[in-house]
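Shown here: the complex without one of its protein chains, the others still in place.
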Amino acid sequence: MRSFPAEAESLADIREYVRGLAQIARLPERTTEDLVLAVSEACANAVVHSGSSSMQIAWRPGPDRVEIEVRDQGLFRNRVRLPTVDGPGGFGIPLMAALTEEVVIEEGTRRRPGTTVRLTKRTERP
Amino acid sequence: MRSFPAEAESLADIREYVRGLAQIARLPERTTEDLVLAVSEACANAVVHSGSSSMQIAWRPGPDRVEIEVRDQGLFRNRVRLPTVDGPGGFGIPLMAALTEEVVIEEGTRRRPGTTVRLTKRTERP
Amino acid sequence: MVALTVEAVEQPRGLRLTGELDLARVNEVDAALKPLVAEGGEITMDVEELRFIDSSAIQLLIRALQGLEGRGRIVLRRPGTGVKRLIDVMGLDRIENLEIRE
Partner (left out) sequence: MVALTVEAVEQPRGLRLTGELDLARVNEVDAALKPLVAEGGEITMDVEELRFIDSSAIQLLIRALQGLEGRGRIVLRRPGTGVKRLIDVMGLDRIENLEIRE
């Protein structure tokens, strides 16, 4: 588990960090880049929406999949975007879903804040 | 577990079904209506996007929460909506998330198709 | 089948919706709304007796509001608990040319 400041400037470091872990796990280039983008999106959300000062990344490789968790200490902000009012956006979560096999978002509660985004990516052909 | 044809005409029956279950579980009106809308949205998605001919609803009440599952036999269609191209929409999943405590979407695979949407709603004050 | 009634109203010009409005019946409302949107001006939707709406109805509403931009507006008159809940969750009061009138 590694912690980064919840700032936009951390995103490049986080991508380097994930690329390094993927290299150790010998993931193919394409799998790696999908995962790097998905994690970058989850972290960008923690930066923009969580109000948390830091965010944590946990990497859990398995035999045929890797699970990667992005955690912050903020409150998930449920909202429905209106295109005419909010402008273009709302791409992050659908992108994560398209780039990985599973996205689970655990919202905290007002008493126990903290959002956890768990991404699962298959690392072998199904 | 109850099965309904995956057609728009089933949605009203499904809402009546869920209202009935909620009444037996003595859920408050407001909790019931949030759940009814969330389930209606999940089922509307099965109708519009899954290509499945039927959809199943399972209701699992617990001491302080109820879990309700909407299943179909289609393939989850990952896509990122572009407001300028696709028009307004993409409200269903964010709505479900706002109306319940947890939304888990299990996408099937090409080999084992079937989307499961699991909604968890707290039935008591936290 | 959902019990939905769509009535044209002359004064104030618009529609009265009664019952439940979902994906199965949204096309009917669309058809009734289209000529009003084409004319422009203020359209009043009396939704007092509308017990349920889903997001496909909101999609339709937003499309109509886009069609009316700069030429008209929609008034949602007397939304009940169900409609109000959806208005709140989606923050529909942020839309310029939509008025929620209690």
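Per-chain residue numbering starts at 1, and chain names A, B and C are given in the order in which the chains are listed.
Operating definition for what follows: a contact is a pair of C-beta atoms (placed from the backbone, for glycine too) under 8 Å apart; a residue touches a chain by one contact, two chains touch by 3 or more.
Quantities reported herein were computed from a predicted structural model and do not represent experimental measurements.
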- Query: The complex has one chain that is not drawn here; which of the drawn chains does it touch?
  - Reply: A, B
- Query: Looking at A:Pro28, A:Gly62 or A:Gly87, which makes contact with the chain not pictured?
  - Reply: A:Gly87
- If the hidden chain were put back, which of A:Leu27, A:Ile57 or A:Leu95 would touch it? A:Leu95
- Query: On chain B, what residues meet the omitted chain?
  - Reply: 79-80, 82-85
- Logged for chain A, residues touching the omitted partner chain are 7-9, 11-12, 15, 33-34, 36-37, 40-41, 44, 47-48, 87-89, 91-92, 95, 98-99
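Just so it is clear, only the chains that are shown with their structure count from here on.
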- Query: Per the centroid of Cα atoms for each chain, what is the distance between chain A and chain C, given in Å?
  - Reply: 38
- Task: Compute the distance, rounded to whole Å, between the mean C-alpha positions of chain A and chain B.
- Result: 25
- Mind pulling the residue numbers of chain C that touch at least two other chains? 62, 66, 89-90
- Query: Could you say which residues in chain B touch two or more other chains, in rising order?
  - Reply: 88, 91, 95, 98
